[in-house]
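With one protein chain removed, the remaining protein chains of the complex are shown where they sit.
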Amino acid sequence: MAQVNRRKFLKISSAFLASSAAGLGWPLITKTSKAQGIAEPDRIVSTTCEICFWRCGVDAYVRDEKVYKLAGHKDHPLSNGKLCPRGNGGQGLLYDPNRLKHPLIRETVNGKEQFRKASWDEATSLIAERFGKITKQYGTESVVMFSHGFGASFFKTLFSAYGIHTFSAPSYAQCRGPRSEAFKLTFGHAIGSPEGLDIANSRYLVLLGSHLGENMHNTAVQDFSSAISKGCEVVVVDPRFSVAAGKAKHWLPIKPGTDLALLRGWIHILLKEKRYDIEFIEQNAVGLEELWQGVKYATPEQTYAITGIPVEQIVQVARDLGRYGSSALVHPGRHVTWYGDDTQRERAIAILNALIGNYRMPGGIIRQEKFTPIKATLNQEKFKPYKADFPVTQNASHTFQSRYPFASQVPANEIVDQTISGSPYPVKSWFVYGTNLIQSLGNQPATLKALQQLDFVVAVDVLPAEITGYADVILPECTYLERYDDLDNRTYRTPYVAIRQPVVEPLYESKPGHEIARLLSEKMGMPDLFKDDIETYLNKQLKQMDSSLDELKKVGVLKVSEKNLYRQPGEALQFKTPSGKIELASSRLREAGFDAVPQYQPPPENPPGYFRLLYGRAPMHTFGRTANNRVLGELMPENELWVNQVAGRDMKLKHGEYVYLVNQDGVKSTTKIKIRLTERIRPDAVYMVHGFGHTDARLEFAYQRGVNSSDMITQLSTDPIMGATGMNNNFVTFTRS
Amino acid sequence: MTELVTNKINPNVIPHLHIWGWDVAIYLFLGGIAGGLLIISAAMILLQKGGIFSPEEQTAEYSRQIQVASLLAPVLLGVGMFFLFLDLEFKMHVWRFYTNFNLTSPMSWGSWALLIFFPFSVFQAIVVCQFSQIPRFLFLASWESTLKPYLNKIAAVNVHVGMGIGVYTGILLSTYYARPLWSNTVLGFVFLLSGLSSAAALLLLIAPSREKQLYSKIDMYIIAAEGFATTLFILGGITGTENMKNAMLYLIAGPYAPWFWILFVLAGLIIPLVLETLEAIGKIRFSPFVPLLVLIGSISLRFIIVYAGQEIPTFS
Partner (left out) sequence: MSRKRNYAMVIDTHVCVGCSACVYACKAENEVPEGFCRDWIEQKVEGHFPKLTMEIRSNRCQHCEEAPCVTYCPTGSSHYAGDGTVQIDRNWCTGCKACLAACPYDARYVHPEGFVDKCSFCQHRLKQGLQPACVTTCPTSALKLVDLNSNDGLYRQLIEGRTVTQDKVPAGTQPKLFWLH
């Protein structure tokens, strides 16, 4: 009898109770006045968020020189007055007690390595000296800069001037690289970031993975909700019942790794039933017949056999796509490095979108523009390349050459491989700005091995992230709330230019990136490289836009209204592909020896007793960078492992218990993770939010909370077309000890 | 299958309400027993049962029982209120109870009722205990002589005040209709009767052997009534709304069931009832064991109801 009401309430599992978060002293709370009412801010400063890479405009509220609140900037087209949860908790980074406070230099005392506090002068001198030595001996090509984030620009300028020319970021081969290359191969241009997608006006939206709502890019979620409000039908293809799936008309719990088969099945139906936009394709695309030949056998029945999705659902979605046509959108995703077939899968998505004719149509793929391009002359004047004065490049022919024919950027994992192998030329030093390579590259053993082999590693970070533990010199950058950066002048549907400006003075001895780059430029013998101070530099750029620093500081953002998003009826379209048309069958792929029409390859199957490891985002965290944020961590201090109820019970797992994970290569997680038994996932896969399981004890709050997905990702399935590292072909099982 | 997940972090309500603990349970017990003592002692004064019973008590006009009961009533209530005070989150603001009277708030009634309880129960104690006979308390002599003529009137007030406090300790919980176990009108009576029976049990415990039979009888009747009220309480629960039914099932068949049935019903009601009946008809000798059981049952009741009542979700 008692179960009756037990069932009613015991199941309210407050996922993360306060107890785990409380007691760690939250430095942000000022003594609340007992009186009613909340005090007014002393000032409100408009700047740009950097808790993720989306760059929303934020208004920072300051009282007594403390940032106590962040809100969305009203006019900023990426915020529209709103912020995602992470943006709301940015002050947790600013006041993180574990922040890097001063430069650190690795030294060996009595055979024991340790970090020693150093002055900026000492640290930057050391870097200049070591870079000088290394580049003299091995050439400037032996130094590689890794970065992720907006603040890297000054260092790119610095190193470019010095002759260092290899720049890599995990936002390429670990993130949206395959999407960029696939859309370039198909339409001649990438989809961009922020994506040139008219989600808000879509009437039929297909999401593959893309877990909008958990993937919390502010404007993307705003657009998603506005589409739903306007009655957009949503289809979510995901092995997990994501939040987006909860909003969907159809949730297709696909067998992981078979998306390409599903996409081919849809293309098959569209072509077979002639439900594609015939006129648009005739005028603008090539390779239709070859496409048909390529998908001829991808029948709904075959697609069902591969994906596990019922035939009726496959057919219905395809017909709906045809019916909604140009107002439908198959979202290309963002983090798409899954199975090694990623460029081809993205190609299939590009082809589907082409077939329904949504190119530059309301609800489809749109054209985005820049505010006012800064005149090139200005850049030259400012960043006068020093290369000529510094003939330090010993072997100019040693520019980075990817093994993968369509890698338009440098795949980070290739640098890792090259560092280990030393071929075709040695890599001796890494300069790492704002990316935690230990957690973001997968195959950690390889990254660690590469780090061991390097002569000199510099890390510029705000926190003692794992990567800093492997550095010889650590430079503490101040947070985005304490600094200027370059203007944000990206391509977007509403062209805009926005400012990042200091809200409060840098805490401790941390310095803004531009200041660090300037210090380095002096030590590296380029004293004039940043001869303008940052305000003069920004002001000069803004003058070119008929504005000024003073103005932008006040308004935060300048924008012009959107235009030319959509094509005009009868407008002749030109695509930057070899044929000048949309390439349904890719000539460039064919020439390079790849399938011109995407063909499906089955991914490896689960070893018995193992679950495929999937991962994703939680709305209140950005990868590993917010795990130590006391504000954001309060509502989610750790990640959980989602296991299907039935499968979990078969494995004798208990809801809420903590287990270690062991992967197919026998690698055991260093930390434990809490089991969440749920109906919301297929029985053959498990899921966790990426970015927990920190192993650097200096991150006191995040330390050892949850498991890092990268720990378990030792198999990287490399995309042969452009070198992306597919991470979803890893399998785990559980152990209690 | 329902998966309900919340990120509400407020400790007082997650995973269920837990705002009141042992201190409030003790307060409810002491409040109930104080009310009971006041009712019994005042009633005995009014019924003229307070005359000299024994030669040892020559000097006293009132029996030791009445004296003890009259004295303990304000003392125990004071101790109880101290526990209640302990529970206040903002102790400095305790005076705020008396800058407002909220007609609809039982707690407001309760706090004002205490203001009547104290003076009147103390008046009664001063008169019946004849403090002025103790040299140190000589200063009370004039009070005693002034009040004495009004003793019956005071006692009459006190019967009501005692009932008020006794009922209040039950009403306090039973008016919270957001908490379906508490939200049961009979609960007030169960608490009142339980307070009375514990008061009687306490008096039984300390009564001279000659008088034990009287108190045992009183206690027996009250316990019988309490048993009846408890049955109504349970029935009212399971025939109530879905909410109340679930709550009652939680009490009588959930994790608190062993405590409820063994400590309260069996040890606190049935065994004492049987034994006291046997005592009353002279089958067995009086044992201090019986009133102790009653007291244990009574205090357990407060703890069980206070805790279990908070664990039941409100209207779902």
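The first chain written gets the first letter, and so on, giving A and B; residue counts start at 1 in each chain.
In this section, contacts are C-beta pairs under 8 Å (C-beta built on N, C-alpha and C of every residue); 3 or more make two chains touch, one makes a residue touch a chain.
Keep in mind that this is a model prediction, so the values were computed, not measured.
J.: Tell me which residue among A:89, A:287 or A:691 touches the hidden chain in the full complex.
T.: Residue touching the absent chain, from the options given: A:89.
J.: Kindly state which of the options A:45, A:191 or A:221 is in contact with the chain not pictured.
T.: In the full complex, the listed residue that touches the missing chain is A:221.
J.: From the list B:118, B:143 or B:177, which touches the chain that is not on show?
T.: Residue touching the absent chain, from the options given: B:177.
J.: Can you list, in ascending order, the subunit B residues touching the missing chain?
T.: Residues 1-14, 17, 19-20, 87-94, 96-97, 99-100, 102, 104-108, 110-111, 175-179, 241, 243, 310, 314-316 of subunit B touch the chain that is not shown.
J.: Spell out the interface residues on subunit A facing the chain that's missing from view.
T.: Residues in contact with the chain left out: 18, 21-22, 26, 29-30, 32, 34-38, 68-72, 81-85, 87-89, 91, 212-214, 216, 218, 221-222, 224-226, 228-229, 241, 243-247, 251, 253, 619-620, 630-632, 634-635, 644-646, 678-683.
The working rule: only the chains that are shown with their structure count from here on.
J.: List the centre-to-centre spacing of subunit A and subunit B in whole Å, with centres computed as mean CA coordinates.
T.: Subunit A and subunit B have C-alpha centres separated by 65 Å.
J.: Write out the stretch or stretches of subunit B touching subunit A in their complex.
T.: Where subunit B meets subunit A, its residues are 1-11, 14-16, 246-247, 249-250, 253-255, 257, 312-313, 316.
J.: Residue numbers of subunit A touching subunit B in their complex, please.
T.: The touching residues are 1-2, 4-6, 8-19, 21, 634-636, 645, 678-680.
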